[in-house]
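Note that this complex is displayed minus one protein chain, with the remaining chains in position.
Let's look at chain A:
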């Protein structure tokens, strides 16, 4: 057991200290930080662009528009100040060119007392500003017309009140639309996590076995410790590495999300709402994550042991990658139609269970016995594959030469026999 620990530690730390791992983790973390701080970053760039003291000159010849325009404009953009310009049009344009003002708006009333405006700016690519002016002016216009029609304030407010639409689910066991969309968000996220974990860490295991084989250090290692111990120590070592990486990502992502939560209400983050998802979904996520990892890690170690050159790794693990991708595609399809027979059936196939059954329990009320059976089948498969992989691994690590996958599995098992 001591040697198991030594290999586990070595696998874990040699990866943790490796440049590629640090760079990959750093990039992921930066991406997460970027995503969660999206608004702050926008503001930083925004500040450089418009600045705090952004001013827009307004030339109002009618002298009735400026006050209401300023009022409604402030509702859209607090940072930008509208300033009444008293000079000539040419002076205002010159001031914009000098950078004193961000833009210059010439407003006037036409014959029917409807406001019109012309916006002058150094660049007119900022359509946001034009839209804001337009919306603010529209409100001013509505106000002016309402005044002319002698509507009182209350009537006007009633006119603008939004209509309530309430939705009620008739089937009692079904998740409400709100719950479903929240679950969908989390399930979507977890599916990606499982999918990437299996691909990235499966690849890592297969490559590492291939590196040890191609550099022939394998023979030294397996003369010190049984190949089966080595295989499992490696699988667990990489698993811990994966957990470290994911905890880091989740921890930093969550903290950063919390810190920016006030700014990120609505939109996609509400869609991914985590607060109201039942705790059981998280438990299932962890269970399926671990089981899925184990199954695919064992496959990867087995396939990796058949390869003698690092260049052949990708080719040899292709069948495994295809399985994961297939599972992922079915799950993506199932997100929109989790109740279909096809999804139900595939959720019992052990290679698909970790992804598809998890998607089902996240989206539907799956009876406990169904989940139990699928986990049972999955665990049995893991057990069977553990013993097959161990055999193949033991023989495979001594085998060198061209790889042709399936035949080699037989050859590798043959090599561990008495002959």
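We take it that contacts are C-beta pairs under 8 Å (C-beta built on N, C-alpha and C of every residue); 3 or more make two chains touch, one makes a residue touch a chain; residues count from 1.
Just so we're on the same page, contacts and distances are computed from a predicted model.
Q: Tell me the UniProt protein name of the chain this structure doesn't show, selecting from "ABC-2 type transport system ATP-binding protein", "Osmotically inducible protein OsmC", "ABC transporter domain-containing protein" or "succinate dehydrogenase".
A: "ABC-2 type transport system ATP-binding protein"
Q: Which of these touches the unseen chain: A:217, A:250, A:322 or A:345?
A: Residue touching the absent chain, from the options given: A:217.
Q: Given that one chain is not shown, which residue among A:3, A:93 or A:141 touches it?
A: A:3
Q: I need the residue numbers on chain A that touch the omitted chain, in ascending order.
A: Within chain A, the residues that touch the unshown chain are 2-3, 6-7, 10, 14, 211-212, 215-226, 229, 398, 414-419.
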